[in-house]
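Here it is, the structure, as structure tokens.
Heads up, this is only part of the complex; the chains shown haven't been moved.
Labels A, B and C are assigned to the chains in the order they are written; within every chain, residues are numbered from 1.
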């Protein structure tokens, strides 16, 4: 709830520039737009250039395109995660300049911003090649939010010299996103080697008793290394959000 | 077991208008129709206009059409839930006036009744856009049973001002059905804001560790708000049944 | 959130009887009392005689007694659920008239009200003798809230004639709370025999593959009977809350 917004209303009421019923109504109609199947926040894109995000999974191409269409005021840059190619086709109808990153299933409307290099770097580290789609969801999201990203892929612990070969890049990052399926041990090993916050993303990569990422999830939650925050299985986007919030400090 | 029916038989035996063996037989052959793969209740549609419901999942289109065909006495209105388009095609053969609601996978035979407004309103509230198919199953079912429904969609707790913007509609309802996937927190928040019964429907919307709706289900069962009854994952129909029974009081 | 309360504040601001900063402060300090380890709602017990409830589990005897002590204004009647004998001893220090129901682990401060008979009856039905502690938690809570309760115990489906012997008491209730452990089948059978709302409470009674009530919980959620709302395992209190809200209609 936007405390500033609330304060503004109260001020107007106090100055008699707004009557009580209108104020009460205003509080009930905070600035979002109801388009039937979705309520779109409007107050955030008042500031030009701010990035908006649509979680694409479970929405029809028509719904996604509709939401994009309503968000396209003020040069807003829009990211759609978990988007199918069909959704991309629908979005192109309303936003012809949209691009689609097939591996990470991301649609982007609007240009990628220049990274804010002075804030530092987010390292996105994967255990294997199969974790790359989730890693790209994280990396592209972070870049879309203006963060600088260093991709360090396929450095799982079964061949720990590969990790050590790139340890300086990992150790020089300001926040580290570790993405691993199977047993997820990479999070613990990296967590023991660095001083900065680590965000662990279990992936559904694996078979048999990985149970769709459960093994990696439990492994990461039980890490003997400290300072590791875990997000949902395959949730590269969520990891990037948390990393971005940490980078903003 | 229909106590009135039982009492009637006993009375007839007492008055010697029915012999004992016939009575015993009658008790064994209560009024339903056996069509081989289904036993269809007949006593309920003696009263013209009463709504009948067929649970479509796991039944073949032929079976569904067959049951519809046997139920179509006395202007009965019939609702088929979880119906595929193939089932709709089969039902149209025996009931050409049937309509199909694609989003909620509902077939309706017979006209939607006028809502009994004086009984009050059921609010159907969803956390996100992806929960709408389940919500529509609940809303259409309730309307088919004669209840007035107010749809309040996409008001999940991550943007709690959207919820507060519509809180007066929610608070003025007589029963509230809250439909949410992911972490299902909306049920607890709504449950803490209202005085009326809340029916919570976890949905299978989500990914990773939502485990097909398990996360939302457990969340709703453990709600710190009181007065919340939970139904099965994605069971919009069941929620509408319970809401309808409460509305009848 | 108390919309009336909010409206009052706005009115005062508008009439200049309250300045903006005070109003904003008021909104931040809604009427509850912060005693360090708990925030106690005060606005509810403005009305004399209203029942307050403390969930005792996980709180120390000192904390429970402390909360009771702060709530004891205005002749408030107070119910403490999941209370140990040690908690009862502590409560008696601040409320000597408190009574303790050992079976259901409930402490009651203040007299049990006269049941509001005209609202109807809640039937509390158990499958077995071992389910009675949970049933008593539900029954006493409902009675504390002013509801009339009919206890129907030990009528599980393995001897279905016991259920039928009491079916008229069950069928004449306005809301039915079904409490069952093991396989929880009683909820489905009762749900198929009545027209009123059924609230199902799985209990942790059972052994082996009951997995602490999981078997009964899943069974009740998957009931083939409609109109059943499920609450958490052993949550007699929660069932009574929902029943009370339905009875108020």
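Definition applied: a residue touches a chain if its C-beta (ideal position, glycine included) is under 8 Å from a C-beta of that chain, and two chains touch if they have at least 3 such contacts.
Note that the structure is predicted; figures quoted are calculated from it, not measured.
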| item | value |
| --- | --- |
| Assembly size in copies, with 3 chains present | 8 |
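FYI, only the chains that are shown with their structure count from here on.
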| item | value |
| --- | --- |
| Copies chain A and chain C - rotation angle from C-alpha fit, nearest 5 degrees | 180 |
| Classification of the chain A:chain B interface as same or different, half of numbers criterion | different |
| Distance from chain C to chain B - Cα centre to Cα centre, in angstrom | 26 |
| Distance from the mean Cα position of chain C to that of chain A, given in whole angstrom | 41 |
| Inter-centroid spacing, chain B versus chain A (mean Cα positions, whole Å) | 37 |
| Per-residue multi-chain contacts in chain A, two or more chains | 27 |
| For the chain C and chain A complex, residues of the former touching the latter | 6-7, 10-11, 13-14, 16, 19-20, 23-24, 27 |
| Residue ranges of chain C in contact with chain B within the complex | 1, 3, 164, 167-168, 171, 174, 193, 195-197, 199, 217, 221-222, 226-233, 237-238, 241-242, 244-246, 248-249 |
| Contact set on chain A toward chain B in their complex | 1-2, 27-30, 32, 36-39, 41, 57-59, 63, 82, 202, 204, 212-214, 217, 232-235 |
